[in-house]
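A single protein chain has been omitted from the complex, and every remaining protein chain is retained in its original position.
Every chain is named by a letter (A and B) in the order it is written, and numbering of its residues begins at 1.
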Amino acid sequence: MVRKDLGFQTICHLVLIIMSVLVLFPIALLFISSMSPESDIIKYGYSLVPKSFDFTAYKYIFKEGSVFHSYFITIIVTFTGTIVSILITTMLSYTLTVKELPGRGILSFLVLFTMLFSGGLVPSYMMWTTLFHIKNTIWALLVPNMLCNAFHIMITRSFFQNNIPPAILESARIDGMNEFGIFFKMVLPLSTPIIATIGFMKALMYWNDWTNSLYYITDKNLVGIQALLNNMLTNVKYLAQSMDASSVATDVANIPSLSMRLAIAVVGMIPMIILYPFFQKYYMKGLTVGAVKG
Amino acid sequence: MKKITALLMMAVMLVSLFAGCGKSAQKNNEKPENTSEKTTEVAKNTESAKVEKIKIWVPTSGKYDDIDAVMEKVNEITRAKIGVEVEFCPLQFGQWFGQYSLLLSGTEDVDIMANYGGYLNAYSQGACLDLTDLLNEYGQDIIATEGEYLKGGMIDGRQYAIPIYAAYAWNMGLIYRQDVVDELGLTDQVANVKTLEDWEPILAAVKEAKPDMTPYVMNTGATASNFQYGTWDDLGNNYGVLLDGGKTSEVVNLFESDEYARLCKIMYDWNQKGYSSKDIQTQTDGFGTLTQNDAAFSTLGQTDFNTKFYQTTSIGKPIGIVMLGDAVGRTYNNVTYTVMSNTKHPEACMKFLNLWFSDIELGNLIKYGIEGTHYVVNGDGMAEYLEGQDANSCTYHLGASVSNTVAIRWVTENPDYVKLLNDANSSARRSVALGFAFNTDSVTNEITQLDNVRAKYQTGLETGVMDPDQYLPEFNKALKDAGIDKVIAEKQAQLDAYLGK
Partner (left out) sequence: MKKKNLGIRLKKYWPFYIMALPGLIYFFINCYIPMSGLILAFEKYSVSGGIFGSKKIGLQNFKFLFSNADAWIMTRNTLLYNLTFIVLGLVISITTAFLLHELKSNLSRKVYQTVILFPSLLSVIIVSYLVNAILAGDTGFINNHILIPLGLEPISFYSEKKWWPFILTFVHFWQMTGTSCILYLANISAIDTSLYEAASIDGAGRLQSFFKITIPCIIPTIVTLTILAVGKIFNSDFGLFYQVPMNSGAIIDVTQTIDTYVYRGLLNTSNLGMTAAAGFYQSVVGFCLVFFTNMLVKKISKENAMF
């Protein structure tokens, strides 16, 4: 028994190590190149063994200060958005699990439909800016396309249906608990795996989002870290295309260097890396089934 | 339950903190200029009936942290002279292109809009106001400055866009590192270069002497085709051109021409011989960045009387040019300003544009900022950054202008720029199609398909990575299948109608 287990464990580790190497190798290139001098990258390409080290990109980032501010914005938006979003999603998903609810089928369909059809960017933009005036406010980072997602609703509903034994809920109702109580005191605590899962997915969505910023934010104080990076990357793309050269004050000096872009990419990854193990704890827990079956 | 409530309350608090903070952050930004808001209010109250406020959207690559302070000064002038207040809404380039179509949709509060890469899109959506009458009534300075080049903003005889006044006459040319040429003793040889073939020995010499420096690279990275700025008049898009640079008005298929085949063959040859990188197709950085790092020697691009000066100072290394033909004034003008068709202040917009075209103080303010705060004037009468500041630390350097003649020179520019510009523009030969705008409404489907065909072959052929003997015929056949002949016929018909007027 023990030997078999050891063999299997070895296989697990082996496969996962290979995957990790495949993942880490380009990231290492990224990391090392962000610390190399610009001219080396341009002339010799990226390499794992740099010819020399040059931390100007990082120095600039931390001196400039706007990177920290962007971090701050992204963290606030991610934190708030995730929490509110989890609440809305779980409540709606739970409702959709109630079998005898009138209109349940229709509601499920309507929710799913939103995943398939979309009005597109322009109508959404028009609505959010002219009707709701969210341009250049923090709501633009929290609400459009982020707050609730049919995909998460579907998987949460699926989880509730398959992992919350109706028996417990029934007995709670018989005991006189109201529906809200049942939801908050029984269903949610039993659902930590799925909450952690969608929580992490939503946090990742908020963290990585930069398109909302691209379209709705022009105020520098509301730019998140990924938006900052992507703005820089697209600026470079267009600055290189300096069209009527003499009509635009495009100083080549203004174009952020390659190592700068790479450094910001590295910097943009870090918080999530640190936070992730924290989430893991929760969705690996599993159910405490014993008590229920009894 | 308790935990959840606590978390929720925290979330709500944070958001409300920030919702307020977002707006107050904007105000904080304006703190040193807080008084300016008050003065604007006061001024508005006294002349509230007369003063119209307009918004102008421009892209920029410079900083504009202090824009409110600058706008206050700008408005002092505009209020006094024309009873108009302006608000500039700048966007960084990357964001500009993302938002451009949204701005054009007419739902945003836009009065005047800058258009990069042509205004025909705006026109076909009905976003451009007909400016003909307004121009005649309020645009005297514009007419005086631009003269014939105003045609670049006309469609069917009506004015829809105001082109900026910049170098109109240009041609395809080689841009290269002058210091390398001098170092290798090739100065005389370069002076005798007349055609693209003549350039080859120079490339060979550079390749041998400088192994780390790629002799030939693309000008703008992989974002624009190698022959974007050619010796022909491209009449708006490259489907149907005037091959001789606009001496006659016969529209032909560029890609089938001998000239194009010849250029592609040269490029292929160069690539085979190693004068250009095997990866030239996927080049991410432009010539400027590469040569700054001594990784590139020469490229092809749009050259006019000022290119040498401009490139030298913006890149920071000595640059020389060889124009491969005479400068020709032609249809292709990149930057125009249009007035949104749903604006509520059409006269105010035209008045402002006119003022911007003539008032040097206004031009300086908008372009460089406030004298003494954002720039100083040196002994030669040219502007430069304050002591100890540079492009990154100076808080305002918008760089937007409608006419390169209506602002003092920046220290890195050619001091004789204005005179040279006016000379070049007035004396250069003009293409017969100057001012022609090709209306693509009837051929949109063909153009989308043609654009996809071009995406497949153009870069490869023009950078010399694809063998023209094999791929050029394929390219042309695909173009024909996509309907290029129909587009060319349509263009010829429109051009003839235009010239017949």
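Operating definition for what follows: contacts are C-beta pairs under 8 Å (C-beta built on N, C-alpha and C of every residue); 3 or more make two chains touch, one makes a residue touch a chain.
Just so it is clear, the structure is predicted and the values come from calculations on it, not from any experiment.
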Sole contact to the chain not displayed, among A:39, A:70, A:89 or A:137: A:89
Positions on chain A where the hidden chain makes contact: 4, 8-9, 12-13, 15-16, 19-20, 22-24, 26-27, 29-30, 33, 43-47, 87-89, 91-92, 94-96, 98, 100-102, 105, 107-120, 122-124, 126-127, 143-145, 147-148, 150-151, 153-155, 158-159, 161-163, 178-180, 183, 193-194, 196-197, 200-201, 204, 207-208, 210, 226, 229-230, 233-234, 258, 261-262, 265, 268-269, 272-273, 276-277, 280, 283-287, 289
Missing-partner contacts on chain B, residue numbers: 100-101, 104-107, 117, 121, 124-127, 222, 237, 277-279, 281-282, 284, 340-342, 440, 444-445, 447-449, 451-452, 455-460, 465-466, 478, 481-482
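Rule of thumb we're sticking to: only the chains that are shown with their structure count from here on.
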Residue ranges of chain A touching chain B (in the complex, touch as defined): 38-39, 42-43, 76, 79-80, 83-84, 87, 121-122, 125-126, 129-130, 136-139, 142, 184-185, 188, 214-215, 218-222, 230-255, 257-258
Complex interface listing, chain B residues touching chain A: 1, 4, 7-8, 10-11, 14-15, 18-19, 21-23, 25-26, 29, 60-62, 65, 89, 91-99, 101-102, 105, 107-108, 116-117, 164, 166-167, 212, 220-221, 223-224, 284-286, 288-290, 292-295, 302, 304, 306-307, 310-311, 314-316, 333-335, 367, 390-392, 397-399, 401, 404, 410
